[in-house]
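A single protein chain has been omitted; all remaining protein chains appear in their positions.
On to chain A.
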Amino acid sequence: MAEILTKSRARNIFYGGSIFFVVIFVGMTVHSHRYVVQTSTAGMALSEDVVHGKHVWEKHSCINCHSLHGEGAYFAPELGNVMTRWGVQDSPEDAFEFLKGWIESQPSGVEGRRQMPRYDLAEEDIRGLAEFLRWADQTDTQGWPPNDAG
């Protein structure tokens, strides 16, 4: 083994192989990018409300308590399917009303229960968030999560 695998051979395998895998990975990324745009997220328009909602979501760093499609912190419930869980996925108006009611009732102040902070959001921010969460919910996530509990 010592003679077959010399240091310079090992180095060449490392460089050559890495380039090979990078090329394949880039190719698959290009394909995946197109698949996302054309197929898995195409069920609902990426409207101005959705984009605004994403910015509101980011500005308040909701991800550092909640998870979204299973990624984020694990301190608070999954939100990638929250609109389905609430049964409002198909109604923008209901989604907005539910979310507004939820956000404005926080923090619960219940002793011994995890608290969600109070956010003073404008009407359009809440509408954006609701649309953003509906948009996330309609994404084809290969059947995940396993059930509505998220």
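Remarks
Methods note: a residue touches a chain if its C-beta (ideal position, glycine included) is under 8 Å from a C-beta of that chain, and two chains touch if they have at least 3 such contacts; residues count from 1.
Going forward, contacts and distances are computed from a predicted model.
Comparing "Alpha-ketoacid dehydrogenase subunit beta", "Acetolactate synthase", "Nitric oxide reductase NorB subunit apoprotein" or "Hemoglobin" against the UniProt entry of the hidden chain yields the protein name "Nitric oxide reductase NorB subunit apoprotein". Contact between chain A and the unshown chain involves residues 5-7, 10-11, 13-14, 17-18, 21-22, 24-25, 28-29, 31-33, 35-37, 40-41, 46, 50-51, 54, 57-65, 67-78, 107, 111-115, 117, 132, 135-136, 139-150.
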